[in-house]
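Working notes, structure below.
Only one protein chain is missing; all other protein chains are in place.
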Amino acid sequence: MRKVTIIVMAAVIVLFLASWILKAGAFQGEHDHYIIRGFLVTFAAFLTLAVMSFLYQDNPYYKFAEHLFVGVSAAFWMCMGFWTTIVQNLVPRLSTSLADFFEVPQRAEGLNFFFYTPVILGILLLLRLSRKIGWISRWPLAFIVGTTAGLNFIRYLRSDFIKQISSTFVPLLGRDWEGIGAFFSNLDLSATGQLVMMVSNWVIFLGVFCGLIYFYFSREHKGVFGAGSRVGIWILMITFGASFGYTVMGRISLLVGRITFLFRDWLELI
Amino acid sequence: MRRAIPLTILAVVGTVLIVSVFLPPLENLGEDFTLFFDIIAVFAFFLGGGNLVRIHFNKLWRKRKDWGFSIVTLFGFFFMLVIGLLKIGNPGGIGADPTAEGSWFQETFNYVINPLQSTMYALLAFFVASASYRAFRAKNREATLLLLAAFIILLGRTPFGVMLTAWVPESWSIAQIPNLAVWIMNSPNLAGQRAIIIGIGLGVVSMSLRLILGIERSYLGEDRG
Partner (left out) sequence: MGKVNLTLLLAAVAIVIIIAIALIFPLERLGQLYSLLLIFGGLVALLLRSIFAKEVDRRIIFLFIFVAVAAPLLFPITFSEKPTAVVKAVFDRVESLPPGSTVLLSFDFDPAMAPEVQPMANAISRHCLKKGHKVIFMSLWATGQALLTQSLTNTILPEFPEKQDGIDYVNIGYKAGNEGVLNVIVSNFEKMFPTDVNSVPLGEIEIFDDIRSCRDLDFIVSFGGGLPGSKEWVLFVGDPGGVDVAAGVAAVVAPQLYPYYPAQLVGILGGVKGAAEYEFSLKETYPDLKDMDTPGLKMMGPQTLAHIVIISFIVIGNIIYFRGRRKEKGQ
């Protein structure tokens, strides 16, 4: 091991211990298990800084944090799935004694042996780990894909196609059109004014139409079709710009969250 | 056996779930199939966990590069699994909420998963900033439009944007940056997103139909058994 590595590691250990002692001292009187609480807050801060250290360069502390996260979160989802879905939804339908063991109420309608089907399919899915008979996991996979296809078919058709098309047919003169005289006498550029509303509706109607033209690749984009496609890409660029703006906003918020943790919960600066 | 059975399962399940929307007597069967799906989803979590353990044991066994970190993964995995399945420290016993306050499981979530996951995503703030400095160039008309929209949104969603154009009179209020940001979201953004949604919607519908009819078989893999 290089000398620098040893010095850094020693510094990290010393800082960790110092933080643990100080935090435990700060929690004394507030919490019954103040030593454990002090350790947990220090460990959370250590993990936060370990991940952030990646910004300098890849290093063993980051790798430690990354590997820990993978293991812990996989087990977290497994345990949650087991307790909330297997124990609460499956067990009472298959066995009264197991339901009593797990202290979950039995089903009023009694047992339902039809529910052995997902157990069998689930076990077949686990056989994917075997090289020899892994192919049998296609059966549960087909069930999963079939359910997704069946569920999505109607819902996407209704909500993402029919309703979206229907919402695009907006009144192009605005909702409160009271005639050309009233329109010109109240003409202004206020955000809630008739002109802005009218422009918005035109942008929505033409924007969706031209956006769809852009996505239509079965015909060459030239002439009127090409012009429509060009308007479509402008609309899409504004859309991506808005998405970029919101993405920046979101990422900054996450950083604010982490720095707040470090400053408030760990260092108690704020 | 390797292809006919999965194709049949898929066709039956998919058809039942579509028909159950139109035929109320089949609604119960549709719900049952969905519940099966939910239960199988948990087995998929188990499969994921099993695969993780296999890969890291392999790495450890063969002493591949960074094998030492596989010990960390395996320790984290088994530690969480044991405290989660045995509900260690849970104040409510076996039937209680697995995430009850005070349980080791919840504490590990609060002090290990929470900081790790949120910091990993928080790093993206730095990379977005770096990309802003190095990559976002107004090279052509389309890129300029993208940047302008992003500028207006970034300013319009902060109090600074309000201050910057507070002097604009009410009769011109669309020129105030926050109002312009709202307009962009409600009009061009809505139109662009809707075009995308309609496109994806049609894609999902046609793919679902291709799957149910057995035309799309890529999920079965390459094997021709």
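By written order: A and B. Residues from 1 in each chain.
Here, contacts are C-beta pairs under 8 Å (C-beta built on N, C-alpha and C of every residue); 3 or more make two chains touch, one makes a residue touch a chain.
Because the structure is predicted, anything quoted here is derived from the model rather than measured.
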{"item": "Among B:110, B:165 or B:206, residue touching the chain not depicted", "value": "B:110"}
{"item": "Residue among B:11, B:81 or B:147 that touches the chain left out of view", "value": "B:147"}
{"item": "Among B:12, B:96, B:168 or B:202, residue touching the chain not depicted", "value": "B:96"}
{"item": "Missing-partner contacts on chain A, residue numbers", "value": "55-56, 76-77, 80-81, 84-85, 88-89, 92, 103-105, 107-108, 147, 151-152, 155-156, 158-160, 163-164, 166-167, 239, 242-243, 246-250, 252-260, 263, 269-270"}
{"item": "For chain B, residues in touch with the removed chain", "value": "21, 27, 30-31, 34-35, 37-39, 41-42, 45, 92, 95-101, 106, 109-110, 113-118, 120-121, 125-126, 128-130, 132-139, 147, 150-151, 154-155, 157-160, 162, 178, 182, 185-186, 189-190, 193-194, 196-197"}
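One rule holds for everything that comes next: only the chains that are shown with their structure count from here on.
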{"item": "Residue ranges of chain A in contact with chain B within the complex", "value": "40-41, 43-45, 47-48, 51-52, 54-55, 63-86, 89-90, 101-104, 114-115, 117-119, 121-123, 125-126, 128-129, 135, 138-154, 156-157, 159-161, 164-165, 167-168, 188-193, 196, 199-200, 203-208, 210-212, 214-215, 232-249, 251-252, 254-255, 257-258, 261"}
